[in-house]
Structure formats: structure tokens, C-alpha cells
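The structure is given below, and queries will be raised subsequently.
What follows is an incomplete set of chains from the complex, kept in their original frame.
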Amino acid sequence: MKIGVVGLGYWGPNLVRNFLGHKLVEKVIACDLNEDRLTQIKVKFHGIETLNDYQKLLESDVDAVAIATSVNTHYDLAKQALEAGKHIWVEKPFTSSKAQAEELIRIAESKKLNIFVDHTFLYTGAVRKIKELIDDGELGDIIYFDSVRINLGLFQHDVNVVWDLAPHDLSIMKYVLNGKEAVAVSANGVSSYNCLENIAQMSVHFKESSCFAHFHVNWTSPVKIRRIMIAGKKKMLVFDDLVYSEKIKIYDSGVEFKSPESIHNALVQYRTGDMYSPQISHNEALSSAAKEFIDSILEKRKPLTDGKNGLEVVEILEASEKSIKQRGIPVYLNNHTV
Amino acid sequence: MKIGVVGLGYWGPNLVRNFLGHKLVEKVIACDLNEDRLTQIKVKFHGIETLNDYQKLLESDVDAVAIATSVNTHYDLAKQALEAGKHIWVEKPFTSSKAQAEELIRIAESKKLNIFVDHTFLYTGAVRKIKELIDDGELGDIIYFDSVRINLGLFQHDVNVVWDLAPHDLSIMKYVLNGKEAVAVSANGVSSYNCLENIAQMSVHFKESSCFAHFHVNWTSPVKIRRIMIAGKKKMLVFDDLVYSEKIKIYDSGVEFKSPESIHNALVQYRTGDMYSPQISHNEALSSAAKEFIDSILEKRKPLTDGKNGLEVVEILEASEKSIKQRGIPVYLNNHTV
Amino acid sequence: MKIGVVGLGYWGPNLVRNFLGHKLVEKVIACDLNEDRLTQIKVKFHGIETLNDYQKLLESDVDAVAIATSVNTHYDLAKQALEAGKHIWVEKPFTSSKAQAEELIRIAESKKLNIFVDHTFLYTGAVRKIKELIDDGELGDIIYFDSVRINLGLFQHDVNVVWDLAPHDLSIMKYVLNGKEAVAVSANGVSSYNCLENIAQMSVHFKESSCFAHFHVNWTSPVKIRRIMIAGKKKMLVFDDLVYSEKIKIYDSGVEFKSPESIHNALVQYRTGDMYSPQISHNEALSSAAKEFIDSILEKRKPLTDGKNGLEVVEILEASEKSIKQRGIPVYLNNHTV
């Protein structure tokens, strides 16, 4: 397997390192327009081949191209790669619009090529454990998914905070709640500095009206929080990604109704029970992602985070942006209506 | 000063205790329909006068009536008290609708009586300190107010989570951001158990478009959080009401732009500086509230938390409820339009 | 049952309240030399009988006397009460010396009277749960008990920090490790202000040389910590008394040796496994303590926290004080020698 990596900014070098570390990868070609970055990557990965021309990369013998450039270039670079017969790995978010994502999926299918969208979180031990717990019915029927990803972070100049941070949490939501169909998004946000939105609050409504999801993303929070709460009718789970141990806590606490009419007649009863925190694997997620990418190509199957997965996330991002511009007006997804 | 307290459920006895503890209060009459509660209050406050008939309370010589009954009864009881010439203290939320609040204010004004709405938080040392810091310009121009008040709490059977929990945070917001005019609300929520909404996410938009507020209230969270973040252009503040010391932290961290065009050309620069936590007073807020109520009557002036204050909070609650029913559609406040 | 309470400072009124709340207590007499305190207690507990003369209390018809005065008066007051035929409840620490404790036990036994020492912590849900877990073998053989009880607290003028704070933790240790025999104490401390010691570090050695206990007590710590760690060969437990939920956490983490010789040849292997936090009861401990006191008298049996229990704690306190004066020299307990 030979792989080209285009875009050697913040994330690209991590891709180079992980592909180089995979036993079936015989060659990695690093590509960027910026000569300084090419020089740096050569120092870091002694003897790596580099190119400053994307066309030459497409003409080379690489089997796949990993695209780690800014979002607005994903579609063009990905389309050219697919047309050149290369499998593609695309950083999150997949594309800038649902239409772009759909077109790339069509091209890939017609050419029997793989699209891998780098929703890295789905390859972490923590998210794997959460998926397993939900699938095993440990939490019972899910009633809400609540995510907070806030920080004093760097503003991106090409995308707002929704496109920058929410793909992580949306991809986790789609993965762990894969039986629930999202039907509408209502989002609110603000641009505090006359530039792109730096804070957003996004609500997702489901076909099943008892389920609800919410996402808070913020580049201007004095405290850093990365926490997802998922409540089921039986148990509730909290995933705190900023602690090293006890990342996941499961609370045996839930609401109980003594009789059908009790809801309207009296205060609901709460159980408060034990809490436990399962051990989770600390393997590097990106290495598992690289393995899945390569395995899926060799096994001629779709990867876990395929184009459709990328598209579903982009659809919600696009709807959120539309809703924010109209102060929370609900935007319906995928042919759903009021 | 003689005061009647009607409604001896959870909060009423605290009112009795605080009024009894005020040096100018010579008599407190406790009133409830439930004889058991009257018996209990007599045991607890030896020798207190009780009544099981609200009309008799209104006919008595009390100067003021404190109403601590369920929300849907506030308007009727308050109206009768005002018409009987009594000053009123009303538990939060003031009324069930903006129209009710407006009518009570009109009656009180015509009769030169005081309305006090029990937004207790405004009498805490912490909120006083926050107000002082903002008024002194310590934080700079405010860009957002973000509140989270979630818990594994008891469902109320008469009001949803918005009417139950949000009055606290809305009253704090109105108080500390009193120069900013709210123009629209977009809210989303869910009723996970076929009863009233147990989770809500509320966004408030301001006339000043760079400012934004958000409120998360939830009765079904496995973890308890009571945290308000307020970011200004100079500094940011976090108020965590669940810790005993260091309730307020002020971060000397903010966004800085090197030149006007830098927003569009480059990543924003962050300062990370010192943090400090001011000492705050731990006096009982309800005792300060009782003092303000009595002082305002004696000094023939409006109290800090007057009817208008109560009305402003009710207006947002009402708008939120309307918006939730339409999945986040923006509801405009107070004659504002798109 | 009629009970007298002598000493109405900080703790005495809590005893009055709890005894009054017990269904078998028909009368409580409150006794103090200070007339102001007698006036206050009458206001708080309407109609309670008071006395300003301890002799009169002893001559009254009370069955038992609860002593909540300063430590140096415990022995005299307790002795007089026993000699007057009253059962006694004594606040912690039991007495000022081992010799005093032994004499009181002798008198009580000869007169068939009960001694109850108020080691309140043994009546909390948390300590009960810890005892249960250890007795059930959940932790395996215990290798250490480590306690930290530090605070920015008030200096006591009659006793140092060891006598003030350590009785809590020593009584817990004696209770939960009741199969392990303490043989020696080595303690170090300091008096930072030319008064009594305000910091102390106490090590307790056991007959079983693989077991060890340590206690850190401090009145001058900027942060408040109340944490006990207990490690067994199978599991480890952390009890944090300052959090409301998750007070106890049990870690399935322990040391494992692959073969007998591995200890000397290689690094020890660690397991890191799940953590869980059991639900514990939040009943008021003092109320359970009052119940045990009264039950033990009526059932003519010794209470859980009897004189012997009090004596064992006093013996370690006395040894610690002796050791501190000699900079940690080991002081042997109860006829043990080097």
C-alpha cells in the first residue's frame, strides 16, 4: 500500500506518522505547496518522499490520497483524487455542503473506490465502550445526548465554530444512536467579534419525539470542557474526555413512576444507586483509524466512517448554519417536514 | 410590621423563619388550607398564629402578604391581596403570563402598594459581587452569559423545567446585564416521559448583536451543575454555585487582535493570564431579601426585585414555552420584530 | 428514658435536639454554668428544663448524663455521674489519659452502667459501608490506612490538633481494621505559633508488619481535605467525606506478581480495572448514635462505641503526644516492646 498525504499543517504530519507506522504501508509521499513544510517533514521523517504539486501526486503510483487541507478545498482535491482512481481519506468535516458530499459518494461508488472520513473519535476506546454499552441495552432507551465542547481556542479563519468543533460530537452521536433518525435542527449562535460565529448552541430533534440532542461549541470559554452526557431510561452515562482515568461514569440513577397516573398526580420518584466507571483502552485512535482505512481497502468493504457517515454530519452542520442565521428557526433534514 | 405567609409547603416555612427573625416584624400569620401543615408550623415556631382561610388573612391587620403557593395560583391570590390593600411578596416565577404580571403591576401602582418578587439569588453575596465587577468595567463589554442549572431533581407536576428552574438564571441575567435589551428567544426542549418538558435549552438574542445568552435547565441529569459563565471583552468570569470557597473565578484571558484585518487573515491571538477568586459574603440571601422587602415598604420606594423585574422574567419564560412548542422558532419580545 | 446534657457550647445543642427527637426519651434536662446559654437553649427548644448546677442534675431523676464539655473536664464529670448511678455519654476524645479511661471503665463495670463514647463517624452510612466491604473480604488483606483531615480551622485552646481532630480517624481505623493490633506510634508535629501543635503526622505500626496506618491532622491548611484511603491486596478504597455523592470509590487496581521471584527480578505488574462507587445512606449519624446509646441501655448490653473503644483511641492520642515531644521516637502501646 502506497499513500499520499496532502496538507502538512497541524494534522497532516500525524497522518504521515501513523501511515508510516502501519506494517502494510511501503511508501508515504508528503505533499504541500509550502516548501518550508516539506523541509520540516523531511527532517522529522528522515528520507520521506515529498512533492509540491498535487497533480504529480495524482500521477504517482499511490493507491490512496489522504486530504488534510482546509475544508473549502476538500471537495476539489477529493474529486480529482477519485477521478485519478485513488481511494481517499478526508479530514473532518467531509465537505462544505451536502451536495458536494453526495457527488463525491456517487463518483466513488461508480469507480468502486473507498471514501474514509476521519471521524477519529469513533476509534477511541471511550466511544467504542459507549457504543457497546448502548447496544447491550445497559442504558435502556436513550432520551437525550448532550455534548459540551468549549475552550479558549484558536479562531479558524475559514469556518465558524460549528464546522470546526461540532463534527466530533455529531459523528459520535450518529454512531452511538444509530437507530434514531434526526429530523430537524434548531441552532443559535453569535459572532462576538464581527467575524465568524465563535459560540453556537445546536438542538437536534428526532423522529422519536421523546429523544433529543444538544451541542454547545465555543471557542471563547475561559474553562475547557469536553463532556458528553447520554441518558437512557435505565441508566445515565457521563463521558469526560479531559480526565485520564474514569473517563466514563455510569449512574444507576433514573426516574421511576409508581403508577401510570403518578406523572400527573405527584412528584416523580428518583432512584439513586451505585456508580461505576469501566476501564477503557488507551490505544491511539488515529492508529486504529489508519488500520480501518487500509483494512477496508484490502477487504473491499466500506469503512466504519464512510462517505455516508461524513455526509450525515455535513447535513446537520449545513442545517445548523442556516438555522443560526435565522435565530433558531427549525431546519428540516433529509426530506422531513413539520 | 405584620406579615401573613400563605402556602406552607417547601419554601413557606423559610419565609416564616426569616420574617420572624426581622427586628421590625411584630407578628407573622401562617396560612394554609392543609391542617397538618398548620400543626407542623406551630410546633416549629412555637405560638405562631395560623389561619386556614385566605379571606380571613386578608381581613386581618397584616400589612403584607407573602405568597408561596403553586405558580398557577399566584395571580388570583396576589390580586385579592392587593385589592385588600396589602403589599405583596410573590415567590418566583411571579405569574403564569405576562398579561397577569402587567395587571398586578397596574393594580399595585394605582393603590401605591409594593410588589416584591422573590428572586432570591439577587441577594446572595456571589451575585452582588458579579454585579459589582461588571458595573466597575472589570470584564469589559459583555459578549455572553451562559448558564447551566441541571440536576437529578424532582419533576414538578404543574410547571415544566423552564418555569421551575430558569427564573433563577433569568433574574440574574437581567440584573447583571441590565444595560442590554433582550429582543428574541429561541428555545428547544423535550418531554422524555409524556409529561411536561424535563429538559430545555434557551437562547436569548439582544438588540446589541454581539451579545448572546443561553440557558440549559434539566431535571434529569445524572450530575448536578449550577454554573454561570460571563465573558467580557477584557476578562471572563465563572460562577460555580456548588463549591463553598472559590465560587467566583475571574480569568484574565481574552481574545486579542493584532490589527483590524487580523480577524480575516490569521488566527486570533489569546492571552492567558492570572486567575483570581474574590472573597464573597456568605450571609443568608433570604434574610437580605426580607430586609429589602420591609425596607422598601417603610421607605416608600420600589424594591430591587419589583414587579417589573418579575414581569421581565415571565415574559422570557412565556416566549420560551411558545418557542419550544415550535422547535426553536424565534419568539420576539416586547414589540421587537425581526 | 430521661437524659441530662451538660455543656451547651457548640455540640451540646445537637445532643439535646437528637435526644428530644428519640421516641423513648420523655425528658431532657440541659445543664451549663453559663446563664446565656441556658436562655438560648430555652428559646431554641421551647419549654426545655434547665439547670445551672451539675450536682442538681446528678440528684435529679435522669437515667443518663451526656457530657459535652471541654476534654479536661470529662473525667471528673463522668466519674461523678457514674458514682451517682447514671449511664454516661461522653464526647470524643473520651478522657485526657489512658489511666482516666481505665478507671472510668472499672467504675462503670462495677456499677453495671453503660459508657458510650461519641465516635459519631462510626454511625455514618459511609463508614458502615466501608466496614461491610472490608468484612466481606472485598478489599482483601489490608495493607494500609491513610487519613488526611486538614482545614483552615479554629485553634482549640485546651488541646492540640491531635486531640481535636485525630479521634475521628483513629476511631474509624479501630472499627474497620478491628482484627489488626496496633503496637507502636511515631508522631511528628509542630507548633507554628508558640501555642499548641497545629500540625501533626502520626504513623501507627501493627503487629502484622505488612500493615501500616498514617494520619495527617492540620488546623492551618489553606485547602480542606477529609480523605481516607484504605488499600487491600485485592482492591483499594477512597473515602472523600467532602463530596455529597460518590463519597466512596472502590478501585479494582492492585499489584500483581507473576511469580514469587518476580519481586526481586523485575518491575511489578499493575492491573488497572473498573472503579465503582456504592450508594450509601445519608441518615444523620448523631440520630443513629442516640438510638444505639438508648438501645444499649434498654437491652443491657455494651454499645458499639463503648468505653474500651474510647480507651483505645485515647491510648494512641497519648502515645502520639509523647512521640511528638521526642521528634518521632516510637512509643509502644499496651505492653508491646521493640
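As written, the chain order gives the labels A, B and C, with residue 1 at the start of each chain.
The criterion applied here is as follows: a residue touches a chain if its C-beta (ideal position, glycine included) is under 8 Å from a C-beta of that chain, and two chains touch if they have at least 3 such contacts.
Note that the coordinates shown come from a computational prediction; the quantities given were computed from them, not determined experimentally.
Each protein chain is a copy of one sequence, and the assembly as a whole in this entry counts 4 such copies (shown in place: 3).
Just so it is clear, only the chains that are shown with their structure count from here on.
Of all residue numbers seen at the subunit A-subunit C contact, over half occur in both copies; the interface is built from largely matching residues. The centroid of the Cα atoms in subunit B and the matching centroid in subunit C are 43 Å apart.
The distance from the centre of subunit A to the centre of subunit B, each centre being the mean of the chain's C-alpha atoms, comes to 38 Å. Between the CA-based centres of subunit A and subunit C the separation comes to 53 Å, rounded to the whole angstrom.
With touch defined as above, residues shared between interfaces to two or more other chains in subunit A number as follows: 272. Interface residues of subunit B facing subunit A in the complex, by the touch rule stated above, are 143-144, 146, 152-157, 184, 186-195, 199, 201, 203, 205, 209-212, 214, 216, 218, 220-223, 229, 231, 233, 236-238, 249, 251, 253, 255, 257, 263-268, 270, 272, 323, 326-330. The touching residues of subunit A, when paired with subunit C in their complex, are 245-246, 252, 272-279.
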